[in-house]
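First comes the structure, then the notes that go with it.
Missing here: one protein chain of the complex. Every other protein chain is in place.
Moving on to subunit A:
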Amino acid sequence: MVKKAQSKTTFDTLQNPDQVSGTTVIVHSSFSPEGGHSYCIVTPGADHYRLRIFDTTTGAIKNNYEQKEGDGKWTCIRWGNITETGSNGTSKKKRKSSTGGSHSPVLALGHTNGHISIFSLVHGRVIKELSGSHTGKVNDFCFSKSGNRGFSAGEDGLVIEWDIMQGVEMSKLKTEAKSVKKIQLNHEETMLLTAGHNMKLWDLETRETIKDFTGHASAITNVVFSANDKFLASTAEQDRFINLWDCTRDNQQEGNITALTLDNTVSHIDISPNNAVLAISEEGTAGLWQNAQSVSGTSSSSAKANKKKRYTTRACDCSIKIESSRGDRALIPLLAGIFTPQGQMILARGSTIKPVFEKIDFQNEDGSLKEKEMLLTRAPVTGFLLDEAAQADSNLKATKKAYDESAVTVVGVTDFALPTAGMANAEDSEGEDGGDKDSTQMEGRTMEEKLQDLAMDESANSLTEKKSKQSASGSAKNKYPTPKANSLQQMLIQALHSNDLQLLEACLTFNNVEVIRNTVRRLPTAYVVPFLTQVIHKFQQKPNRGEALLEWIKAVLLIHTAYLMTVPDLMKKLSNFYQTLDSRVSVFQKMLNLHGRLDLVMNQIEMRQQYVAEDVTNEAATVYVEDEDDEEGEDLDLDMDDDDDDDDLVGEADAFDEEELGETDEEELESEMSDDDDDEVSEDEE
């Protein structure tokens, strides 16, 4: 079983500065290997290059570096890990932290004068300089996995092996090629690939070439080994082909196995542990090939068969594009991409100033691709105005998500079961059906019958005023319950049929019980449920209308019980109504308590006023001596001030007349009675 065969490679490109992606020039952009936790991008500044490193999980800027001395321009950038001195790489069982500096991520920066700087992400500065071996500019650098060794390739055609810890040259390898643009170690670190226009595979032990690949017509920009080191992929400048090469030692095949094609120049490639290839083109789209090694797998056994396939090309299995959600169908360019060990991929997109990272699941559990064409719609990022001082602030903000209620639906106690779309549709269709029936009925009648009806109506109108009143109120005694255009029932049907809320509102303003009952009785059954839902909806929306609406609901439930019993999903439709009532009734008890108490207090206050008034009058009536009168009055005042309310209640209650007590009792009873009435009503509805 292959365990965690992570691709150690990065997509490294040093594009020509004149290549424009999006709006800004990108000198270099790449993800850190092994999971793509960081992303670095180099953009040209005024006279320096500017290196920025982003955290892909939060999108925050981790480092922002410009080299002040020298020409400030780098010829190559490469990810790696180095072991720092003084690290505590102890093998503890309780792993407290892996950031002990045992493996700290670094970037190698090559210079035109042959120097190589090692930039530490943790320290945020250059921590080591390798110099003294190259005479010309450094074209590429490559770290070993352990971080102790590194290889650099220069314009002078030399490949130099460095001891990074000591900062000294370990050995020198002279390639015949005029210049080596890219170098790459394989995962086992037994072979080294040097690439200019053509590529050479070197054995690190013997320092001999194993293979000599033909390469590309233009300078090679990317070389990536597959996780099992069986094959490698390469891209070149102005080339839309990705060539795959066999790099096993046991055959001498030096042509390419196959070529993968994209619509535009390929700028980044990566190979996943299960040999899928991801490529990003310069126009900002991505292509994905699964089982890219499938051809190579057969090639090792039968070179003959391969010869036929030699120049076969493969279009991508899945293309990935990201579109702006602004509606202008503009493409948001992809900047880079990498596979994660979990079988996902991380894509960077948008502007170079504020790239956005997204983890994308591209395959199902069984490893098959989810879609053939992946078109994602995302909002373009705006707000690039970002001065350096605000960087930390913006980072803080990026990790601080404020509470935002702008797009929220608030569900209150009253509407616990919102009408579902399915339900709404059902109602609509029901309504329409009902209407159709009605119209067919109307159509089925002959003109004669209609005229007869009219005649009857006229005759009815012409009878007496009294009778017409009865008919207006919809008396059942009328032998011919002819619908009238101006009757409330007709209005209601119209309102329900056309979903005219204003008309419905007009209907509901009637509060005469008799009228309501008659209207509801005449309501066709097809409209019962829509009407009920409408009324209940209104009932929930405005609790203070409850009293008026309850009359309607009550009537519907009483009169159409039989029909309602037959409605299949009535439970569901009425559940919210039930809950509303439930919640209101639960408040009711408290309200009742409050009401009772308030009554008591109000009565007491009233009574006290009466009492005081009576006292004054009484006293005036009974006292004859002036001096005594004054004293008593004062005493009384003092008493009043000292006593608390509660004391007053008790003390005064004793002093009250029988008559007054009786009055209060009656009042309370009355209030309770009225409450009870309400209670009954609400119970009825349930």
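Simple rule for what comes next: contacts are C-beta pairs under 8 Å (C-beta built on N, C-alpha and C of every residue); 3 or more make two chains touch, one makes a residue touch a chain; residues count from 1.
The working rule: contacts and distances are computed from a predicted model.
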Given "Quinon protein alcohol dehydrogenase-like superfamily", "Protein NPG1", "Lipoprotein lipase" or "Ubiquitin-conjugating enzyme E2 1", the protein name in the UniProt record of the chain not shown would be "Quinon protein alcohol dehydrogenase-like superfamily"
Contact partner of the left-out chain, one of A:179, A:228 or A:494: A:228
I'm checking contacts with the chain that's been left out. Which of A:217, A:315, A:411 or A:558 qualifies? A:411
Where A:168, A:315, A:379 or A:612 are the choices, the one touching the absent chain is A:379
Which is it among A:217, A:375 or A:396 that touches the chain not included here? A:396
So one chain is hidden, and I want to know which residue out of A:72, A:167 or A:343 touches that hidden chain in the complete assembly. A:343
Footprint of the hidden chain on subunit A, which residues? 1-5, 37, 55, 57-59, 62-63, 84-103, 121-125, 188, 228, 250, 325, 341-343, 356, 358-359, 361, 365, 367, 378-379, 389-390, 392-393, 395-396, 398-405, 407-413, 415-421, 424-425, 575, 579, 586
